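Removed from the display is one protein chain of the complex; every other protein chain stays in position.
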Amino acid sequence: MAVQTLPLAKALNESLRKALETDPKVVIMGLDVGKLGGVFRITDGLQKDFGEDRVIDTPLAESGIVGTAIGLALRGYRPVVEIQFDGFVFPAYDQIVTQLAKMRARSLGAVKVPVVIRIPYGGGIGAVEHHSESPESLFAHVAGLKVVTPATPSDAYWMLQQAIQSDDPVIFFEPKRRYWDKGEVDTDAIPGELHKARVAREGTDLTLVAYGPMVKTCLEVAAAAAEEGKSLEVVDLRSISPLDFDTIQASVEKTRRLVVVHEAPVFFGSGAEIAARITERCFYHLEAPVLRVGGYHAPYPPARLEEEYLPGLDRVLDAVDRALAY
Amino acid sequence: MAVQTLPLAKALNESLRKALETDPKVVIMGLDVGKLGGVFRITDGLQKDFGEDRVIDTPLAESGIVGTAIGLALRGYRPVVEIQFDGFVFPAYDQIVTQLAKMRARSLGAVKVPVVIRIPYGGGIGAVEHHSESPESLFAHVAGLKVVTPATPSDAYWMLQQAIQSDDPVIFFEPKRRYWDKGEVDTDAIPGELHKARVAREGTDLTLVAYGPMVKTCLEVAAAAAEEGKSLEVVDLRSISPLDFDTIQASVEKTRRLVVVHEAPVFFGSGAEIAARITERCFYHLEAPVLRVGGYHAPYPPARLEEEYLPGLDRVLDAVDRALAY
Amino acid sequence: MTVESTAARKPRRSAGTKRTSAGSTPDTAGAGPELVQLLTPEGKRVKNADYDKYVADVTPDELRGLYRDMVLTRRFDAEATSLQRQGELGLWASLLGQEAAQIGSGRALRDDDYVFPTYREHGVAWCRGVDPTNLLGMFRGVNNGGWDPNSNNFHLYTIVLGSQTLHATGYAMGVSKDGADSAVLAYFGDGASSQGDVNESFVFSAVYNAPVVFFCQNNQWAISEPIEKQTRVPLYQRARGFGFPGVRVDGNDVLACLAVTRAALERARHGEGPTLVEAFTYRMAAHTTSDDPTRYRRDAEREEWEAKDPILRLRAYLENEGHADAAFFEELETESEALGKHVREVVRAMPVPEHMAIFDNVYADGHALVDEERAQFAAYQASFTGGEAE
Partner (left out) sequence: MTVESTAARKPRRSAGTKRTSAGSTPDTAGAGPELVQLLTPEGKRVKNADYDKYVADVTPDELRGLYRDMVLTRRFDAEATSLQRQGELGLWASLLGQEAAQIGSGRALRDDDYVFPTYREHGVAWCRGVDPTNLLGMFRGVNNGGWDPNSNNFHLYTIVLGSQTLHATGYAMGVSKDGADSAVLAYFGDGASSQGDVNESFVFSAVYNAPVVFFCQNNQWAISEPIEKQTRVPLYQRARGFGFPGVRVDGNDVLACLAVTRAALERARHGEGPTLVEAFTYRMAAHTTSDDPTRYRRDAEREEWEAKDPILRLRAYLENEGHADAAFFEELETESEALGKHVREVVRAMPVPEHMAIFDNVYADGHALVDEERAQFAAYQASFTGGEAE
């Protein structure tokens, strides 16, 4: 049964299972990934089936987790690390930025460090502080890392396979509020390229660029706009480092208007890089400046305010209207 | 003697001395800041004059330094922390991002955490790995922090005074390759605003925006361009968070062309944010896309390659020519 | 000379450590003679040459006070759990079973001492006089910490594990600088003990001889991970290697917790530096209301610990000694009900903050971008008819 309808969380679980089955060097490490199956159950049942040597509950120290994962990778393993929530990756930031990202270049290519760091990220789940953040910019700026994020169960399945197979360190951001969204997953299909964006909906009047949790929001925006007679194209980036500027450029050359949407704060966010580069590439095509919709320059707010903080249908539509008004 | 000619390093030293004299709550903490006076001698002589209780050599652990500085700030002190080199701030990144930046908002304004973190940054000094980086983007993206960097001895003196007096956490980036550059410092002058940019040279054909070590480079570029009959305006940002978009906008409305220059990698760098926002603000004024000159998406290279990696006269002039060619 | 750990066990090569039952691994389980206990689980007072003096002055009235603290704290906690089930709170982290550790240590404090809690110190907050309903704001999602730390010398809850131990150490360094004789009490869990920050706080506090007491509630679980995933020797032993004393106390014995914490705070006040207290206790409830402990631990373990209940233990002692009569327990029951009712009412009435609060207190001295975004947000909200947002 190659095609199944699965929630995104289950697609990730199946993907990890497949990786453990296929490659004896794959190990899973993190907090509560064993009996509990992780706080989101992404590793559910894996320790039972693959043992404590392959699915490893670690001491409670993120720098230790990533640092030992690097050591395991140097020994020939392919560790897949789970960080429990976005806000808890920072104790490991030094190991990621100064060691994981740079070790291959430091060795002039002699070693590889194929570590995948899975991070459930983003808001919208009514959580307490540190459980709803979108720190992707802080990794994309760092050379030596790749940063990807799926938006659908099918992509979740395949992109995780590809991330684990990659010889580079990959920061794999999982849109936690979409964990329970279902979609078809064809485990036999030939996957696309990990770092290639996908046109999720075609349109002619304006391009919406999004990734992870905001892809669904942008598809809803496009549907709502269609009722008003506006044709929006939605591009799902999939990858934040590298960014697939070619796909965005092709779309913008057609639509001539671009709005970038992400949950992360706008200031120094992905939208800035996309706006800068696409403006350079499409200077004579753009009818309006690239507009950005995202989080504010404020700590992620308490849950009862998150709907105001996060880009929602109306805020994106507002930006679309402003872009179309140029 | 209010006006003195001082190297930038000495201006910082004098500024710290003044802060220690003026406010008994100011304490200096870091590695080797005592007898050694810091590896760059910025704290030279201060422990001798103010004692080990005010100028504190700490255990060798950056998270511990910043974490205890936060505790001291909560007790009413104003710690000024020295991080030895840019590349060694990352062990403290968690404390900076999850605690220092967010504590005031977390307390609904009940507490303040006036910690200054001084970081010698940037390349050009022929150093080994981790000693030449420009991680300012990684702090500017984080709400709750302010990020500033002086380019001249005078600014170094005043901006550090203002940073220490600020009730907010300030990341104070010091352009280490300019430490030995001299300039006049008037310790009695009434300082400008900490977060206001400065037009370092007026011009009409194109605006160069820079900060920290690249201001000098851009002034040299402007001088070279003047010989070719091109009039470049140079804006010294001083502050990266907040960014003084008004000053940049005013300049670009006049010159209609903008090139942003920094040592940090271009990808997700300050230039992206500036390009995005200035393009939005000046959409109808710009004759050319905002161009960016900066580091490449690669780990900072070994010293013998750094001249190729860093933006120099020719690379900036090349971008200027490209912008003017639109 | 090789220094062997005092309780080394036969180590294994494999990464997997199997946990069959609580207490089966003698070196991390708490039954050893090193455990300071003043009240047995049956409520018998046992003598302790080192610590009796620290509670010699405790009057029957104060004992009843400790009992009341524990009962009301437990009641508050139960109310919060049920408010979460009713959807009034997004989450709750119960302290069930840890009342003695928290009340015993919390009541050892002086007003001028300062506390740095984790997210589970509801009992300590109670001792500090923090209005318990204030603790609920972050769990209801209306704020990230709803009290002024300086009103009660009780810092905000800290979620990033271990961070607060460094703040506590820095604060204590400040106390020293001020020449004050206050002490600082820093809480953390068995899981958090593995974090670099906690160990760095041991380094700093030892080197600066800071007046800080580290109070580790070893409730034996970090979500689903048993203590064996954090250490293979008792946690209190960690301190020695950093140059200060560690002590393990029965965390379900409120009197012992009071005595041991008093002793440690006194050391701190007298310039004798940090102490690590490991309170050996048990997390009776789930990690939080989101957790499902049936996936990783046996009911039998919980039952063993029910026999060591901190409240029943003190009640037995009070009754044995004739220190409390039926009227006392009845009145407390009434007070307890009233507290529950009060908490329910306050929580349900808790206002959702103004939308604009997103932009408040990000900075003390203002920030141009925040001002700009605030203005844009206001204009955007005003653009909807009637001013109502999406």
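Going in written order, the chains are labelled A, B and C, and every chain counts its residues from 1.
Methods note: a residue touches a chain if its C-beta (ideal position, glycine included) is under 8 Å from a C-beta of that chain, and two chains touch if they have at least 3 such contacts.
Small disclaimer: the values here were computed from a predicted structure and weren't measured.
Touch, as defined at the top, links the missing chain to these shown chains in the whole complex: A, B, C.
Within the whole complex, the absent chain has one touching residue among B:124, B:183, B:203 or B:299, and that is B:299. Touch with the chain omitted from the figure is made, among C:106, C:123, C:246 or C:293, by C:246. Contact with the omitted chain, checked across B:58, B:98 or B:161, is made by B:58. Taking the complete complex into account, B:88 is the one of B:88, B:158, B:179 or B:245 that touches the chain left out. Interface residues of chain B facing the missing partner chain: 31-32, 34-37, 39, 51-53, 56-61, 63-64, 87-88, 90-91, 126-130, 267, 296-299, 301-305, 307-309, 312-315, 318.
Residues 27, 53, 58-59, 61, 63-64, 66-77, 79, 91, 94-95, 98-99, 102-112, 114, 143-144, 146, 166-168, 195, 241-245 are the ones on chain A that touch the missing chain. The omitted chain makes contact with chain C at the following residues, 1-6, 8, 11-15, 17, 27, 33-34, 36, 50, 173, 176-177, 194-197, 199-200, 203, 206-209, 211, 228-233, 236-248, 271-273.
Keep this in mind: only the chains that are shown with their structure count from here on.
Ranked by distance of CA centroids from chain B, the top chain is C. Relative to the centroid of every protein C-alpha atom shown, the closest chain centre, again from C-alpha atoms, is found for A.
Centre-to-centre spacing of chain A and chain B amounts to 31 Å, using the average Cα coordinate of each chain.
Rounded to whole angstrom units, the spacing between the C-alpha centres of chain B and chain C is 41. The centroid of the Cα atoms in chain A and the matching centroid in chain C are 35 Å apart.
Shared contact sites, meaning residues of chain B that touch two or more other chains, fall at 91, 94, 98, 102, 105-106, 143-144, 241.
Multi-chain contact residues of chain C (touching two or more other chains): 143-144, 160, 196-197, 362, 367, 369-370.
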